[in-house]
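All protein chains but one are shown at their positions in the complex.
Chain lettering (A and B) follows the sequence in which the chains are written, and residue indices restart at 1 in each chain.
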Amino acid sequence: MKNILFLFLSLSSFFLFAQAEHRVSVGNKTIEFREIDRLVIVGHDEKDLKITRKGGDSREDERAKGMRKISASGKTDNTGFGISSQGFDDKVVIDQVGKGDGTIMVFVPNSSVVKVVQSTYRGGDLEVNNFKGELDVSMHYHKVKLTNTYGPLAINTIYGGIEAAFSSGPPSQDIRLHSTYGNVELMLPKNTAANLRLSTSYGSMYTDFDIDVKANMANAEGQKGSDHDHDHGGLTGTINGGGKLVSLNATYKNIYLRKLE
Amino acid sequence: MKFLLSLLLAASPFFVFSQSGRQEIPLKDAREIFVFGDLSGVHITTGGTNTIAVNHVLTVNGEDQQELRQLDIVREGRTIRILEKKPTAELIKDKFPGGGMNVAHGPEKKEWGDYGGKKVVAYLEIVVPAGVKVSAETVYGGLNARGVTEMPMAKSKYGVVEVVFAANASINGLDYESEYQSVDVTLPANTSGNLHLRTTFGNMFTDFDFPIKANMDQAGHDHGPKSQPIDAELNGGGKDITLRAKYQNIYLRKLE
Partner (left out) sequence: MKLITEDMLVDYLAGELPADDRALVCQALAEDPALAGELEELESLMEDIALTPEPEPSAAADERFELMLAAEVGGENTTSSIHEDQARAISVTPAATVRRLPYYQRPLMKLVGIAAAILLIFLAGRISVAGGEADLNEELASTRTLMLDLMKNELTSERIRATTVTFELESADPETTQRLGYMLRNDENANVRLAALEALRRFPNDPMVREELLAAMSESPPDVVRFELIETLVRANEKRILPYLEEIMDADSLPQVVRDVAEMASFKLI
């Protein structure tokens, strides 16, 4: 009897701490994340999209028991995480329902195409880690932080910056990082071969790569144009003989292209 | 002796006011009451037939404060207005200076914790006959009404607005608001109306089934918070049912 009780107590703690999750079958559909306040995306080799949460208010809202959360988007929480998941012919759309709570962590299939749109000032930075599929992000107010995102990248932010790093080998797809008011920072393995297009209107460009410059409109070491000179700082060139396109644009701030030794 | 007895009878209404805070207000031809609570929470239930029963409670650190309680009862046509003049938060601070103030706005047992300060219990219990229209407004305390049949307006600045209608209630439009807390309303299942739910920083919950037409404002051109209004028809629509809770949540329940 004591043993049974002991076993029960041990298992009960496991059940209490086992993380809740919601799975969505996505097939080959594009996955769109819309207006989620705090989002972390991680690539995995499973076929489903998996939604979990970290942080947030762990206290259950007693008043809300038995009711569903609704929002002006017309969507309802059908995942238990304050998130709506809807499937269409060609895409799965993940929306936040009402106020955000904690950070939504999603695990997406590495073969998928992911789009993220965040246009409100609410919430925080977007993180994407260890994802091999195509990533397309439009972010208004916050930063975008990418680690080992090896698919084709097209990232734009207005007020936040972009930080991207590749530490598991050189990227093998085109990379486009564009920030209007933030810095753009990219770290690449030292043997990365790429065709570079770097552009800034009012900022400076810094790098420790040896760039074979094809054309420039200002010194690549970072001299800005004068106040009277509207020519922006920009250059095209190659590193390690050239390869996939790396296009970095920081309209009002700086570009940092770092070499990972 | 006769003189003393007359004196006692003349003074008895005063004593009713001041000793226990209880009183009965004859309904006469009034069909509507309005209740205002300043420091007190307001708790409304239904009962009786010809009178409105009022219980005005104020204790500080467990002691009854009869001199710091005052209600003005005003008849305006067919409306009776029950207005709490005392206590106010400033009055309590003046009379009991120093230290903080913890206030319980209802008869429920409160866990005071170890925060120190004055322990104040301030609430107003109102029992109204069924069929009488009730409206209420509070400042510091919440507003709690149960079994009401007609309650078109309920507002609170700092308290929760919580109203449970009677099963035979007739809902002819509602305007409920809590500026800093939640609004929690229970309606008969067959209630019809045009819903207008408004919260800026909170969430909205319901167990009613109604279609919501997407009404998201496009953020990005306004650095301020965006209100996400829900406008929908409940059971085919009807009079406006407006629930507002800017900083907290809205709960719209179906009466089982």
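By definition in this document, contacts are C-beta pairs under 8 Å (C-beta built on N, C-alpha and C of every residue); 3 or more make two chains touch, one makes a residue touch a chain.
Remember, it's a predicted structure, so these values are computed and weren't measured experimentally.
Chemist: Among A:Val113, A:Ile162, A:Ile211 or A:Leu235, which residue is in touch with the absent chain?
Modeler: A:Val113
Chemist: Check the options A:Met67, A:Ile158 or A:Met187 and report the residue that touches the missing chain.
Modeler: A:Ile158
Chemist: From the listed residues A:Lys69, A:Lys145 or A:His178, report the one that touches the chain absent from this view.
Modeler: A:His178
Chemist: For the chain that got dropped from the picture, name the residues of chain A it touches.
Modeler: Residues of chain A in contact with the hidden chain: 90, 113, 115, 134, 136-138, 140, 151-152, 154-159, 173-174, 176, 178, 180-181, 197, 199, 201, 230-232, 245, 247, 249, 251.
Going forward, only the chains that are shown with their structure count from here on.
Chemist: Could you tell me the distance, in whole angstrom, between the mean C-alpha positions of chain A and chain B?
Modeler: Here the centre of chain B sits 47 Å away from the centre of chain A.
Chemist: Please output the residues of chain A touching chain B within their complex, sorted ascending.
Modeler: Of all residues in chain A, those touching chain B are 35, 61, 63-64, 66-75, 82, 98-99, 119-122, 140.
Chemist: Give every residue of chain B touching chain A within the complex, in rising order.
Modeler: My answer: residues 182, 184, 201-207, 211-216, 218-220, 223, 225-226, 228-230, 249, 251, 253.
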